[in-house]
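Notes for the one structure printed next.
Up next, subunit A:
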Amino acid sequence: MADKVLMKGNEAIAEAAIAAGCRHFFGYPITPQTEVAAYMSKRMPKIGGVYLQAESEVASINMVLGAGAAGVRVMTSTSSPGISLMSEGISYIAGSDVPCLIVNVERGGPGLGGIQPSQSDYFQATKATGHGDFHMLVFAPSTVQETVDLISDAFDLGDKYRMPTMILSDGLLGQMMEPVVLPEPKDPTDNKDWAAKGHQGKRPHNVVNSLYIDPKELEDLNFKRFEKYKQIMETEQRAEEYLVDDADIIIVAFGASSRISHSAVDMARKQGIKAGLIRPITLWPFPEKFIKKHVGHAKAFLSVEMNMGQMVEDVKMVVANQKPVHFYGRTGGIVPTPKEVFEQIVKINGGDC
Partner candidate 1 sequence: MSKVMGERPKALLDVPLHYCPGCTHGIVHRLVAEVIDELGIEGKTVGIASVGCSVFTYNYFGCDMVQAPHGRAPAVATGVKRARPDNVVFTYQGDGDLAAIGMGETVHAAARGENIVAIFINNAIYGMTGGQMAPTTLPGQVTQTTPYGRDTSVAGNPIRVCELLSSVKGVALAQRVTVDSVKNVKAAKKAIKKAFEYQMAGKGYCIIEVVSTCPTNWGMSPADALQWLRDNMLPYYPLGVYKDVGEEGEQ
Partner candidate 2 sequence: MLGRPGKRQVIELPKVNVDNERCKGCEMCVIACPKEILALDHTITNSKGYHPAHITDESKCIGCGSCTIMCPDCAIKVEVE
């Protein structure tokens, strides 16, 4: 199906999941992603899928655990405070090696925060989703089309590696309307032989579990899981590079911030400043390869985020003191303008131009 359709971000999330063969959605309303649930509530019954509004995000993520454990493609969608509620459930999902998709349409925080977009859940998504040693595959789209493409990849990679995956979106991306080409729809498959779906008397029982009382057993499991993560870190890093090869000042920005930074890079180049942009597409695994490649020739890095400084710590770690790493952020739901980011570039470049 090569037709372009104008779609709102949140609705595209739902359509992309359905096209990927997902027929199970469990969620709870929260601004600014409620449209995902509302859209799913209309679409799922029409295609023989399951839409269930749970009583809370806690219940939603546990329904996701159940359906995922039973071997089907399943997703939920929420916004920042909802992810906090899902923290325990996600830890169990990761600890039970169950695949699923979690969409976080970020809003201002902490606490009840605000309903305007933010990127202040970066730490939560990449380092602190829940208790214990584990990771999710985290994708940060910057357009509605990319959201659609990454959802498909998230389901495939989640199944391949048996782990939870996250699309880290924000209120801007969720609400904006852009032309989208939806992928060829895939039918749901039922081929997970590890799942708890009834043994039919043909095999020993499957147990989907995260409790391992024996320390050695638990350690070995963690070691094994991290071997898998190591492989993912080597093979699944993704980023987009824009005018970086000869750049002096390299911006690192994801999602909505990257679009603003893209414009700022153009403004800087017009003024003769060699600026460039590395746009992480996977936040975990963090695309260090892309940054390391350019540390040699870059004069400075600038992390632009809609938070108080989260991804900048990862940029600093990768750059490892070889070059200065600056940070520019707006938060609370305020979106930086290209002009503000351009002014930062100028400042780093040593003055006015």
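Selection criteria: all candidates are chains of the complex that A comes from, given by their letters.
In this section, a residue touches a chain if its C-beta (ideal position, glycine included) is under 8 Å from a C-beta of that chain, and two chains touch if they have at least 3 such contacts; residues count from 1.
Please read these numbers as outputs of a predicted model, since none were measured by experiment.
With subunit A as reference and 1 or 2 as options, the touching candidate in the complex turns out to be 1.
Per the touch definition, subunit A reaches candidate 1 in the complex via residues 24, 26, 50, 52, 54-56, 58-60, 62-72, 74, 88-89, 92, 96, 195-202, 205-211.
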